[in-house]
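Presented below is the structure to which this report refers.
Heads up, one of the protein chains got dropped from this complex, but the rest are sitting where they should.
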């Protein structure tokens, strides 16, 4: 049971607020939901859209079609055509006074219904169309108006009583507008209703805090800034600190400085910033300093499309460092998984004294989801420390597991100099071939030999047909596989959470017996496919469904691929 | 006919000068030679070694063993043990007063011969051991003392007559020292003697000038600085300019600014600098500005081993950019090939309006070779310009070959704004999915569809056994294959000069029928092997001979692999 | 110099504008900078194709596409490096560089001081709104230490803001001025003088961001022109900048300093250079 709807409007029309309120309202009804925000390039006043999906169970992706669209105006609405596919039977409510439905929007079989939203809003002084739209949506989704009244009171409280009253009246006007057809959805609360609402960016922030990150240095960049803005006021109350650095070169080096000082540290950025951090990440590799970099990917290359999503920084995260520089690369699979994956990344970085790059993206980072609270996992950064080093202490000692106890400044007798130059076990610079090989070996070994357990991938289903994916494409793949199974098909889904070190054997085992393989990724140059070829041994030549952003994959198109392959 | 010798000594002992003079002397005898320099970490006064190979035909790599070593002292000589393998029959001349041969150096069957070099030098006031060593070497290589006298006069001229006389007398004292055994080499001039002497760094510089580069911006870094120092006084006399920038971020952006202004432009750096340039290179991709970046690789990761060689920036050069960012990656195969490959890179960058990364390394860049003059090739940067753009000019027009005519500032009516943001054909920023895909397609297409002719690889030999390599490992591979064939073996050698865009079909064709494949590369994490897997379809699972720097591959060890595989 | 604000009849400012509609918010100060710039270009009658405008990333840095010049919208913080390369390679072009306080003084701070030191004949327009507009309102290096409206620095930055003029002076710029987007005529005059000045000219333009710094609407009341002439004495300039409240407009410093441009000549050929390789 699910339905998709979009609310669009010019800047200032408040469609994002309406969407968020609708999500709150769903939660109050024990329903699940996902809301993706879509913007134009303007900083303020540009057109915007709330893209929502409502269901009686968790939803991780948008659907193939939208059953309902509410257009507050037609301002640049063509920009959203790609992102809001309407189809036969879709209902399109549009502001009466804004003129006829533009041809780009009109589709075969779409039921267009002009609504006097402006006039309804104007019944109240200071009334706003977005509250009317919320009322229309609530009615069509069969939601309780009383819940809405309470919610508006809660959310608009700080704007004053009058504002609340006007919004409630506008809502009612929409809700009770007599021109509305029958509801298009009937709300049955989920048996285990959502108990959390979060965005992926908040999820990464929380995961970091859960794992013990108490230092963040970063430079603002879309779409990572809101993770930082979420973290800043919170981390400082946990006795931590967030520094707004002068640039990303400073950010990563500040984080390394803090981490070297013993405090689990993180930075967050997007592609252009990651590019600037690579030299610093290499220093973390060579000096064996744990640090976590969250890259909330956006459209590339270069400045690209800052407000839109893509999975095309994979190449860089995997292979962007100069020299032989083993490190960790992880990717959360959906909004709530941002918590787990980031927490795990911090944990691993600390344990393995290596940098970890976490690849989130705009679609995940800036989507809000109603979800179950992510399980508490006991991943607290536990660095192997040299507590009482002694005079023969060797910071880069060659150990069996490759991890060498680290003396934290303040530890008596542990003084040593961390170095990005190649060094012998004591840390003294060395250009001898043997020292080089020993250190290269140990830095590779500590990652390769570590047992990463079961978290390396999410797996479901069985059969000789398999789908491999990663990151935010997982949502659509997961749903496609579910549909395929409901149709009687058999398919294995494997979504990689840990990309480096590559879990070659585990993946080979997971793919044993597979004779048809589909790879799904959101990049133009097939980066994930190339990663699989380079680091893994696939049993068969895969079919590759690769597409750049910003339009997300839908379950339907993946289902079509699956059908055609079986 | 070839021989290898090393001259080692503490700082100031002048072993590099001695090696260079010896190379000059070889040239005067119509012989070929290669000289690799090896240093310790000190800026001045550290130990050093001249590693030479002498032959009657061009030599591109050092040999398996050194037949002769002249040690002026034992200062830190253990640092060179790895790099100067002695063996049975090797002759070791060492300064008498420096004490016995240290155990690290002594090998089974090495003939050690103490020589009073210091005393011989002291026969002249201001005498120097390195001239004595040169005399010893000349005698043992059967070179003419008269030629040496003339050469010393030429090279030391500016130091005054007395200096020349002293050096000549020291040389004679060494040459005629009665304790010397029979010569170990007999010098027969090559039928086509060398007519050039150059280093790889000079070669890259020259290749750039040949191709029309008239702007360079760079920041000093070992081992690229001497390329820049070679270029600076020369480019300015060609009406060009070299700017020492404040850092590598500035270097790459200055080069892009100049190139956008219509002047073919370049920068040169090493790993840490390349890391800092990646964001800029991405801008060149998105704005379609040609620019060439030469990376003279050194030991990594991070600051690594600045004075030593490695082939481990391959990953970064191939995949270090964020987003989908198609670009060119090339690697010269040996010292003289630096001229051709850099020239070609500039040519391609200009023709395809894309950035090109040229991967040289310390071993190639700082080795001096006696060679034949590299052929003149008519690769002069020819950019497709919009000469008379007209009012409907579209800078990023979608064309069949993906290349859009570029209006250079100064061209009337051609005004447009270059952009790193995604854009529509006119250059106006756009976040529409269609514009994004069209521009991503065109930028990929212009590289993929270009016909790169035969230069993409050097190939030799035939058979079902093949060796695949790239860059400076080619020298040793080439010689190993030659030896293998002389032994009656059959082997195909393929050394890739063009790495991106990957010439997948051509390589598949070159490997048709191969049933055993050896991959040779100087990196710890098998970067080249992974590149081959990711971008190519190899007919068989290769055996991989991968080793980090700084010790170079020798023909013998590759030969052993070949033998074991056939 | 007041005639500068009036373009000559021959060329109209609109001649320098492209048809592209700015993404800027209503009331953004950057509109006035664009308009003053085109007026200055018209006054100087600069040929469009001989003029280049390069920028970084930020709301301000969007300006090149709104002009009909050769434009380059580069990457964040590197506009001055782009401009330096262009000017070095093509000295005959008029090269203008523009960007915001974040672009120029935060991520781009190093290129800023080095451009001042190099003193090439470039004009740098620093569109200062004391905030990162494009990324939705974080503090910049010129932001008041107590401004606490950014979620990233919820208590304010507690750091002394940079005075761009002081940095430029210490780093060696030879022309330093401050304008206000609310005074288009004055700004046009400054831009004309800056472009005419041989050497590196810094024009800091106070350009309000009504979206994230609505209080900057008050700037129009606190702005005042300096009542003295530009000085060429660095110590005197330092004194004035120090005593200043950051709200004075006019030319602060103007000096004749050697203008840097790479030495070059046509004295050899590649063939002649190749002779050096003969052993």
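Letters A, B and C mark the chains in the order given here, with residues in each chain numbered from 1 onward.
We take it that a contact is a pair of C-beta atoms (placed from the backbone, for glycine too) under 8 Å apart; a residue touches a chain by one contact, two chains touch by 3 or more.
Because the structure is predicted, anything quoted here is derived from the model rather than measured.
Displayed chains that the missing chain touches over the full complex: A, B, C (touch as defined at the top). Within the full complex, the residue among A:172, A:247 or A:529 touching the omitted chain is A:247. Set against the missing chain, the residues B:64, B:124, B:202 or B:246 yield one that touches it, B:246. From the options C:18, C:55 or C:163, the residue with contact to the chain not on display is C:163.
On the side of chain C, touch with the chain left out of the figure occurs at residues 106-110, 113-114, 117-119, 141, 155, 158-163, 166-167, 169-172, 234-235, 238-239, 242-243, 257-258, 260, 263.
Along chain A, the points of touch with the absent chain fall at residues 24, 27-28, 194-198, 202, 206, 209-210, 214-215, 217, 234, 236-243, 245-247, 249-251, 253-263, 265, 279-280, 282-283, 287, 370, 373, 407, 409-421, 427-429. Think of the hidden chain as still there; on chain B it touches residues 41-46, 219-222, 225, 228-230, 232-233, 242, 244, 246-248, 272, 302-303.
Operating definition for what follows: only the chains that are shown with their structure count from here on.
Two chain pairs, A-C and B-C, are compared here, and B-C has more C-beta pairs in contact (counted per touch definition above). With centres set at the average Cα position, the gap from chain B to chain C is 42 Å. Our note on geometry: chain A versus chain C, Cα centroid distance of 37 Å, whole angstroms.
For chain A, the set of residues touching two or more other chains reads 41, 272, 302-303. Residue positions of chain C touching 2 or more other chains, listed in rising order: 57, 73, 75, 77.
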